[in-house]
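Note that one protein chain is taken out, while the other chains of the complex remain in position.
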Amino acid sequence: MLKQPTPETASLVHKRVSDPLPVQIFLIGLMLLFFIGFIFLPLGLVFAQAFQKGWSVYLESITESYAVEALKLTLTTVAIVVPLNAFFGVTAAWAITKFNFVGKAALKTLLDLPFAVSPVIAGLIFVLLVGSRIPFGSWLGEHGIKIIFSTPGIVIATLFVTFPFVVRELIPLMEAQGRDEEEAALTLGARGWQIFAKITLPNISWGLLYGMILCGARSIGEFGAVSVVSGHIRGQTNTVPLHVEILYSEYNFAASFAVASILVFLALLTVGLKVTMEKKFQKNSSHH
Amino acid sequence: MGIELQDITKKFGSYTAIDDISLNVASGELVALLGPSGCGKTTLLRIIAGLELPDAGKIILENKDTTNLPPRKKNVGFVFQHYALFRRMTVFENVAFGLTVLPHKERPSRTEIRDRVEHLLKMVQMEWALKRYPSQLSGGQRQRVALARALAVNPKVLLLDEPFSALDAKVRQELRRWLRKLHDEIHVTSIFVTHDQEEALELADRIVVINKGKIEQQGTPQEVYDHPANAFVYNFLGNVNVFHGRIHNGKVTLGSHRVDAPDELKHSEEKPSRTFVRPHEIGISRIRSSDTDLTGTIKEVRLMGGQIGLNLECEGFEHPIEAEIPRDLYINLQLSRGEKVFVSLNRVKVFTGDYAI
Partner (left out) sequence: MGLFQTKRRNILPGFGLSMGYTVFYLSAIVIVPLSMIFFNTFPMGWDPFVHAVTAPRVLASYRLSFSTALFAALFDAVAGLLTAWVLVRYRFPGKQFLDALVDLPFALPTAVAGICFATLYSPVGWLGETLTKWNITIINSATGIVIALVFIGFPFVVRTIQPVLEEVEREIEEAAHCLGATRWQTFRKILLPHLFPALLTSSTLAFARGIGEYGSVIFIAGNLPMKTEIAPLMIMSKLDQFDYAGASAVALVLLLISFSMLLVLNGVQEWQQKEYR
């Protein structure tokens, strides 16, 4: 029979490898200080400012027609961007993890490219694409398709900025899972789409959802890129973050923070979802 | 003929994994592909299954050329080293998978599927685990489910890729015997890949020894073990003592001794030779029984379960000789470290030429 460690011996073992209590308290305190300055104060500030003139002003600010239009535009953008990048993420991850080909490492680096690009540049390139002398842009212009200073411009700039999120979650996950299950399905007579739908997709579902949440959060909050392409036309090409900016620059702080509080709420929701997903993740990968 | 491989070659870049292998497996036979890791045995198995494509050669399964068929049309059952069970499916769903992905016309009814899955799971003694997920099973249980899953599609050929290597020793033995029994019952043409000579010797009807992408020897376990075709096979099939020497005038040098060369080498010209003796084919006694006996000193005694391992320093030999004797003999002779004994090499095998191992 193995002896179960008694609580005393267990804590002794624990003590030996962990830091002395004063050190722990000091370091935790230091971290808390950082959190207060950089997380809690800003969060608290948003709500304090948002409600400084009371509930009615708050409600008015977030139900005012420009705010509602901005929210609609933001949600439309998310609804287009997330599925497109998710579809791409799955496709690219399939190509990269299930096959061997020359140039795989280079392709993976290219997928990360948008991370290294400043949001302002991300916006700039689409302005250049359309405004420039290249045939495609002028063709679009002639056919009355307005990309810049309109919803398509916002969508495409957001697509660029959030491009890597899903695929970056999926590639390591699918690499870790290997090709064994797909090959097993193949020898059992499954066709391509059956393998994908019955084996691969269920195996990556949490990772996919996780990537989509990150992608969604970024799409809601993107500011720099959207700011360049939008043209700031109120009620038409204003996303929620842009609306916050405009209100702020008009010194309408209460309204600005009221609208911002929606974004804070969404950010907290994202963080909460992320934690939940990660727990699911661990559960599902625990036996592997 | 169950499986016919004709001149299979497979290269990965500049590395030749399979070098012009031809092999026939009779229907209902259980064949082991035995070789060290990296010898190409798994690649060969994957080629048969269609999971890799050969650069040259033909694969004929049940008299039908399947070289260019995709895996799903080959009708082979494949058991993976790490089981490759579908982790998001229950045991039942796993085993039923091959039937549920059949086109509508060929797909059995739900009750037929259920019956077949239950029958298979009973056969592999896993019927109690229908609703479990793979993560809830032990390694041995998972491998049995994987086997049931492979058998569900009534494969013409069953291919097993190191099926027991991820299991611990005791489970491995159990499952090995159980697989032999199962094969005797269902008689599906099977090939399994292994690097464990014991497993191959115990389980297979026929052993194919592979090294560096080529077949070194094939035959029944008895043949391969008793008459190894070359030094590699001899060496790979068990522990050996190797003596480097020369063959000359019908005699082989062993250390400072000279012994009669085996018949087939009696008239060989002078050349380097290597003499192999298995540890359990070495006799130990207290009294000299023939002139050729060596005298040795016991340097080390190792308990190895039913056998006792002896490390002997013999007169005229540079390196110590390893011997294995039954425990009873060891007790009867009252041996211990430092004692002098007489050593007879009961069966020696001599190879000439520069065969690299």
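Just so it is clear, A and B label the chains in written order, and each chain counts residues from 1 on its own.
To be clear about the criterion, a residue touches a chain if its C-beta (ideal position, glycine included) is under 8 Å from a C-beta of that chain, and two chains touch if they have at least 3 such contacts.
All figures in this text were calculated on a predicted structure; none of them were measured in a lab.
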Visible contact partners (per top-of-document touch definition) of the missing chain: A, B
Full-complex contact with the absent chain, from B:L53, B:I186, B:M304 or B:I331: B:L53
Full-complex contact with the absent chain, from A:E69, A:E169 or A:E182: A:E182
Of A:P114, A:G189 or A:G207, the residue in touch with the unshown chain: A:P114
Chain not shown, touching residues in chain B: 12-13, 50-53, 70-71
Residues from chain A at the interface with the omitted partner, ascending: 16-20, 24, 27-28, 30-31, 34-35, 37-39, 41-43, 45-46, 49, 88, 91-92, 94-96, 98-103, 107, 109-121, 124-129, 131-132, 134, 156, 159-160, 163, 179, 182-183, 186, 191-192, 195-196, 217, 220-224, 227-228, 240-242, 244-245, 248, 253, 256-257, 260, 263-264, 266-268, 270-272, 274-275
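By definition in this document, only the chains that are shown with their structure count from here on.
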For chain A paired with chain B, centre-to-centre distance based on mean C-alpha positions, whole Å: 52
Of chain A, residues touching chain B in the complex: 180-181, 183-191, 194, 198-199, 202-203, 284, 286-288
Residue ranges of chain B touching chain A (in the complex, touch as defined): 49-51, 70-78, 80, 82, 84-88, 97-98, 101-102, 134-135, 146, 149-150, 152-153
